[in-house]
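The structure appears right after this line, and notes come after that.
And then chain A:
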Amino acid sequence: GNKDILLETDGDLSNSSAVIQEFDTVMNSDAPAIAGGVLKYALVAESSFQGIFSPVFSEDSYDEELMGFSHESIFSYDEKFQLTQDGMATFVRNENLKTVSITLRDNLKWSDGAALTVDDILYAYEVIGHPDYAGSLYGATFANIVGMTAYHEGTADTIVGIEVLDDTHLTIAFEEWNPSLMQAGGAVWSQPLPRHQLESIAVSEMMNALQLREQPVGTGPFRVKTIVPGESVLFEANEYYWKGKPKLDNILVEVVGAATVVSEMEAGNYDIAIMPASSYERYKDFDNITLLGREELATTYIGFKLGSQDIESGNNNLNLSSKMANAALRQAMAYALDNEFVAAVLFDGLQQPANAMIPPAFEGFSENESMGFSYDPVKAVELLDEAGYLDKDGDGFRETPDGEPLKISFAAVAGGDATETVVAYYIQQWQEIGLDVSLATGRLIEYQKFHDMLASDSPAIDVYQATWKTGMDPNPTEMFGRSSSLNYTRWTNEKNDTLLDQINAEATLDENARMEIYREWQALLFEEVPVIPTFWRTQIFAVNNRVKNFNIRYGATRGWETIELTSEDPIR
Partner candidate 1 sequence: MWNRILRRFFLLIPQLLAFSLLVFALAQWMPGDPLTGLIIPGMDQSSVDAIKASAVLDNPWYIRYLQWITNMLSGDFGLSYTYRMPVEVLIGARIGNTLWLAGSSLLLSYLIAVPLGIYAGRFNGSMGDKIIRFLNNISFALPIFVVALLLVWLFGFQLELFPTRGMPLLPETQGVFATLWNRLNHLALPALTFALSASAGNIQRLRSGIIEAKQEDYVLTARSKGVPESIVYRRHIFRNASMPVTSLLGYDITGFIGSSIFIEYIFSYPGIGRLFISSLDSRDFSVIVALLLIYGLAALIGTVVSDIILTIADPRVRIR
Partner candidate 2 sequence: MGLLEIKDLKVHYPLKSGFLSSKRNLAAVDGISLSLEEGKNYGLVGESGSGKSTVGRAIVGLERITAGQIIYEGTDVTAAIGKRKSAHKRNVQMIFQDSGASLNPKKQIGQIISEPLHNFEQFSQQEEQKRVLELLEMVGLPEDALRKYPHEFTGGQRQRIALARAVALRPKFVIADEPVSVLDLSVQAQVLNYMKRIQEQYKLSYLFISHDLGVVKQMCDELAIMYRGRFVEYGDRQDIYLNPQHIYTKRLLSAIPNLDPGNRELHKRLRREIESEYKQSMESYLAKDGRVGDLIPLSKTHRIAGKPSKGER
Partner candidate 3 sequence: MGLGRPLLEINALHTAFRMQENYYDAVDDVSFSLEKNEILAIVGESGCGKSTLATTIVGLHNKANTRISGEIIYQNLNLIDLNEALYNRIRGNDIGMVFQDPLSALNPLMTVSEQVEEVLLYHSRMTKEERALRVSELLVQVKVEDPEGTATRYPHELSGEARQRVGIAIAVACAPPIIIADEPTTSLDVTVQAQILDLLSEVRDDTGAGIILITHDLGVVAEIADRVAVMYAGQIVETAAVVDLFTEPKHPYTRSLLRSMPQASGALESDSGELYVIQGDVPSLQQLPKQGCRFAGRIPWIPFSAHEQSPKMHEISKGHFVRCTCHESFRFEGESE
């Protein structure tokens, strides 16, 4: 199998020479399977999931986890996240014409039995590009399609660049040819939208439509049967699934708090869960479960609010007089954090200190030893002293160079793995270098609220901790683009613009050139510090031993439909 190499310390800090441990990504069993059965999946979360079952509208990572059962991309991809030809659809790229032609297999069906045609792919583009579209997907990638801008601005009724040939053939023309087109989850949208179900709903209403929440129609091996919004979902096998009816009868997903999931897995109450790294010590030796692991395609970081979004133009404006505007201050805050220590002590090495924004699963994108902040409080203090942040009034905290009191509000999402502890520790470390940092709103903030506060540039937040989920395409334009609404730091920079343009340019189709630009871009981040990358995480899956054929490998072509159980009840 495909083995990921991970670091694990043995808990002894002085001996930080890492012990190398390998996690399996595939779980198998020779025991005979029972027919059907119900698999119980614990969705480990502190808050509830939002429950929008549509890749076009969903913004919630828990929803994404849930859609893994019910929605499948029409393309398959390989370990390097490059699209391949053995999914529901095949494609042909024409570099000269800058087109991609998509061919669907015959007789594909939605989970409600309706025929799945290329028209549904077109429909996805039409909705995303629609002026009333309320989701967050529309951006440079979509604007890159010929005719999309006109359609988006309402001057055209159709997207001229997308041409439906017949029920199974469609061609998309692009303005620019760029590397994301080859990337899974990249520039070629791979999730059709069921026109037959949603057509009657105005695009502006769609995000709130009950159809997407209660009877979502998808292409995946399972479909939603019953749902308690935010709490649990019961999936049933989708008999129209293109690879044939899945082996399991049902999958029951329930939200389980990180605090209890370990005991629940031990007691055999659930079959599968993504475990909190911070209690690895507790569950690593349970013998009724098998642990699988893979690197998560995400980077945890600390972001600084540096400006605001102009609502009219949608452009991000850097505010040079903002509290965090001084790069020295940001650097000092970065050097004050001992993430290596946190990773080792709190996460048993299952999270590694990040020295760049691109996660290591994308090999070659962030291998630069010289980058990254390591714990250096002396340097942090020096930086602050030099920049004029001094404690003049003797209250133990530094003031701004102008002598104003400097109170920094730090915000974080509630419910992550040991977040409370990490956040409290960060604050403590910042206080140690004389910065008056406190928790914005006094407590950790619930997911939705947190994102709304960031999106609306709430003045209550100066610094925040968040996670950047790259998805399968490491392209950072969305996170750092000048006109991206998801650029929560509101950091803009000429050089950054240039580099992002290069990333999105045709020239970078060459892999080595691409890597080079990514490295350069990351070096810029290191200098400017709009964000401090903190951790790369490992996802640990605990799987009850009655589960057969479970596979978490990126690019694996076999999914939930092949999973079987070997006994009626989970093994305790």
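Per the selection procedure, all candidates are chains of the complex that A comes from, given by their letters.
Here is the rule we use: contacts are C-beta pairs under 8 Å (C-beta built on N, C-alpha and C of every residue); 3 or more make two chains touch, one makes a residue touch a chain; residues count from 1.
Quantities reported herein were computed from a predicted structural model and do not represent experimental measurements.
J.: Would you mind flagging which of 1, 2 or 3 touches chain A in the complex?
T.: Candidate 1 is the one in contact with chain A.
J.: Please give the residue numbers of chain A that touch candidate 1 in the complex, ascending.
T.: 38, 40, 47-48, 50-52, 131-132, 134, 136, 204, 207-208, 210, 213-214, 225-234, 236, 249-250, 252, 254-257, 260, 263-264, 267, 269, 311-312, 314, 414, 446-449, 451-452, 455-456, 485
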